[in-house]
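All protein chains but one are shown at their positions in the complex.
Labels A, B, C, D and E are assigned to the chains in the order they are written; within every chain, residues are numbered from 1.
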Amino acid sequence: MPAKPARTKAAAAAPAEALTALDLPPAPLDAETEAFFQKCRDKIGFVPNVLLAYTHDLAKLKAFSAMYNDLMLAPSGLSKLEREMIAVAVSAVNRCYYCLTAHGATVRQLSGDPELGEMLVMNYRAARLDTRQRAMLDFAVKLTEAPWTVDEPDREALRSAGFSDRDIWDISATAAFYNMSNRMASATDMRPNAAYHGLAR
Amino acid sequence: MPAKPARTKAAAAAPAEALTALDLPPAPLDAETEAFFQKCRDKIGFVPNVLLAYTHDLAKLKAFSAMYNDLMLAPSGLSKLEREMIAVAVSAVNRCYYCLTAHGATVRQLSGDPELGEMLVMNYRAARLDTRQRAMLDFAVKLTEAPWTVDEPDREALRSAGFSDRDIWDISATAAFYNMSNRMASATDMRPNAAYHGLAR
Amino acid sequence: MPAKPARTKAAAAAPAEALTALDLPPAPLDAETEAFFQKCRDKIGFVPNVLLAYTHDLAKLKAFSAMYNDLMLAPSGLSKLEREMIAVAVSAVNRCYYCLTAHGATVRQLSGDPELGEMLVMNYRAARLDTRQRAMLDFAVKLTEAPWTVDEPDREALRSAGFSDRDIWDISATAAFYNMSNRMASATDMRPNAAYHGLAR
Amino acid sequence: MPAKPARTKAAAAAPAEALTALDLPPAPLDAETEAFFQKCRDKIGFVPNVLLAYTHDLAKLKAFSAMYNDLMLAPSGLSKLEREMIAVAVSAVNRCYYCLTAHGATVRQLSGDPELGEMLVMNYRAARLDTRQRAMLDFAVKLTEAPWTVDEPDREALRSAGFSDRDIWDISATAAFYNMSNRMASATDMRPNAAYHGLAR
Amino acid sequence: MPAKPARTKAAAAAPAEALTALDLPPAPLDAETEAFFQKCRDKIGFVPNVLLAYTHDLAKLKAFSAMYNDLMLAPSGLSKLEREMIAVAVSAVNRCYYCLTAHGATVRQLSGDPELGEMLVMNYRAARLDTRQRAMLDFAVKLTEAPWTVDEPDREALRSAGFSDRDIWDISATAAFYNMSNRMASATDMRPNAAYHGLAR
Partner (left out) sequence: MPAKPARTKAAAAAPAEALTALDLPPAPLDAETEAFFQKCRDKIGFVPNVLLAYTHDLAKLKAFSAMYNDLMLAPSGLSKLEREMIAVAVSAVNRCYYCLTAHGATVRQLSGDPELGEMLVMNYRAARLDTRQRAMLDFAVKLTEAPWTVDEPDREALRSAGFSDRDIWDISATAAFYNMSNRMASATDMRPNAAYHGLAR
């Protein structure tokens, strides 16, 4: 007897799936958090599940959000798209379902190139990148896979590709951050918002 | 100066991208191949690029197609969706852009569950699979990553999950086939048909 | 008390060992298959066990044989020995007992150099190969170990060693095929014909 | 001729070594940062180099410090020593010179057991840990080495060892944070304060 | 144009191949060494190349031989065949051409089972071993691949399979010794005596 499909849309639509595998009741939101979440809803239509997952402890939510916002949105020699490209390439090494879904969507959106998002999820080496961006992702991936082998020649390769020392900090900080975030998502089985899947296809 | 997006839709749409990185002019198609390709167009709207990539030698094309068709379409204790699920889980280990794109689309289509396709591309362990399908993919992935360690307890685990010895052959043959196909695609930098990307989202 | 030898020749000679760990009764052979098997007996003295292992389903046997024969015997820029060398080097990475036994024997036979066969089984880097053949095996082994990292510089290295784009296809197809075959043998615990062991020593 | 010692104490004492391999001039410190640094000097006698390395951008310094302080010092089901033990076990996988030096010293200090600090740096499996702490470090190390394989049985193992779901969050967050920090240190060749080496031996 | 065989028997028979890739002239042999080498010639027909490779420094030759002879020939709860089986299984992990050739031959000889020798070279998991010998090789291989993960449960598994603590020492010492020897052979490109290849086939 042939097997049945793993899940049907009906099943998927049914009772709300838990955000994570941990039973951590949310704390009451303070005004600052309410305002932040409202800003999310205004801007992207929903509050990313990663933020909801942190609501069990507002101090942790604020620390995480502050670092995230500085890293991904503050002025930098790296474009916002480039920072998202690093997020996806790193998350692909770590096979992180949450981050690949969320940041894959953002790459599709910011680049206007859905295939680029797909390629970074699947294998960034398949993407037709210019020398600069290829060097950037090569560094981020090496730093993810074997940080203990990163050495001066790796930094020199970035400088040769046109990056400043501050850019190297920013590439490193972005790659490093997703090595943290990927592990929080995997450790807790964090589930991405369904809205990401259809975004900017 | 912030970097520019890696590629724009305009650029992507421009002159037809090469099928592979190898310069292998197609042979003239014989009637049998023409008919086969027409059947592809009728059924899915296009000829998969992997078939076009083999047209430089029709004997190879026919051998590949015969094996593919038997494996993926012939009667089996595994549903067609399950065979596609194996294709994607194996291709994810091998990070094969072509196969993840093509078979990821087929999983979305056959399951009616786009998220399932995404999860298998990203990390099959994130999918909510029943015991049978989880055992099936665990075996396929182990066979992909470290075939030399596969031993009787691994076959027993499949039998315990309800698979017959013939099913074990079919799971193995499917996983093994994509270990071949993934490597042909990576070795030649094979590019998937653009049509797959938007399919069944 | 000293341990006893693991197995004696007497034991090994006793009741015929199963071809594989799967209980899959052979289908009745059709005339085409009978003729093919007779040709094997005439040419090498026996029917390779891998073919017998496929007799539970003649469609699968024919698809496998057609691809095998095209790959290993059809005209190519690679000599038959070179294709067998790839088979052994790939099977060594995957530690496949069946394929190392069968194709190790063929390398010994075609090369008239038993040590070459041994070296490819044990570590191809120990063999005194010319630049062309070393480049060929380096590519095949990289494609086996980490297909996702194969990129244009790897193809360029083959071209520099004198290979045409068609040769690159053939190297890739051979390496890819044994990545499939190795996994079928490991998944099913396929046992090689005893005759291979003493061949061309 | 025998080689000379790699470096002498004199050499090491000479001109101040750079904090990192990146040329990033510090920003002028604001009052809040001055106060924070003064608190460090009062408490441990010096400002940890990791903080100085972030002074090129005070927003990043504050985001990093806020997360660090919450993680390592806020109330938790994990003792401060246990959080430091995770820091060292994770940093050992990533072979991070900065973090092993700094947090190895803290483990020596908080535990009053210098050998424990050494064992966690070298191989945490050599330490005589109780079931609870061994489970904690096994989880942290698996999450570091292969986050994509962490699954419900891993969380169950922590629960069986007596950890609450909130504790699991805290173990994960600590392990994840050092996967970030280790990569910042390796990417930038961050050098630890010399004071750590002799601490609590 | 098809490639030519990599080497012919004629070529192989030609001028004596160097023992290793290092240019280390042998020291004049003292009487003790002469007697030892004569004993080798009497017993196995030739002096193993590994011993010749050490003749550049007789102190090192004697230390190596003393350890080798105690380990492989002194009374032990492990039979001589079992010690040779460990030698081959370890050398297979390390893909050591010299040791696989020499000790593969000895396993064929001592067991009277040529296929057993082949299986240990190719993949020890393919051999039909009893529980005791499988446990012995599983331990030796784990100790070779990831010594830092060997822990009390691994020793307990050996005890359950019937090994005494002294046997565990001997298994460990044999596996450890070939981890040394394999590396000397690989580091120096040591070539085995041609006589091994045809032995006990």
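The working rule: contacts are C-beta pairs under 8 Å (C-beta built on N, C-alpha and C of every residue); 3 or more make two chains touch, one makes a residue touch a chain.
Remember, predicted model here, so these are calculated numbers, not experimental data.
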item	value
Visible chains that the absent chain touches, using the contact criterion stated earlier	A, C, D, E
Contact with the hidden chain (one of C:33, C:123 or C:172)	C:123
Contacts of chain C with the absent chain, listed as residue ranges	123, 125
Interface with the unshown chain - residue positions in chain D	1-9, 12, 76-79, 81-82, 85, 92, 95-97, 100-101, 110-116, 118-119, 121-123, 126-130, 132-133, 189, 194, 197-198, 201
Touch residues of chain E, complete complex, unshown partner	21-24, 56, 59-60, 62-64, 66-67, 70-71, 74, 94-96, 139, 143-144, 147-148, 150-152, 155, 165-166, 168-169, 171-173, 175-177, 179-184, 186-189
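The working rule: only the chains that are shown with their structure count from here on.
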item	value
Partner chains shared by chain B and chain C (touch criterion as defined above)	A, E
Centre-of-Cα separation between chain C and chain A, whole angstrom	43
Where chain C and chain D are represented by their mean Cα positions, the distance between them in whole Å	50
Per-residue overlap in chain C, given as positions that touch at least 2 other chains	95-96, 148, 151, 189
Chains grouped in pairs wherever the two touch, ordered by label	A-B, A-C, A-D, B-C, B-D, B-E, C-E, D-E
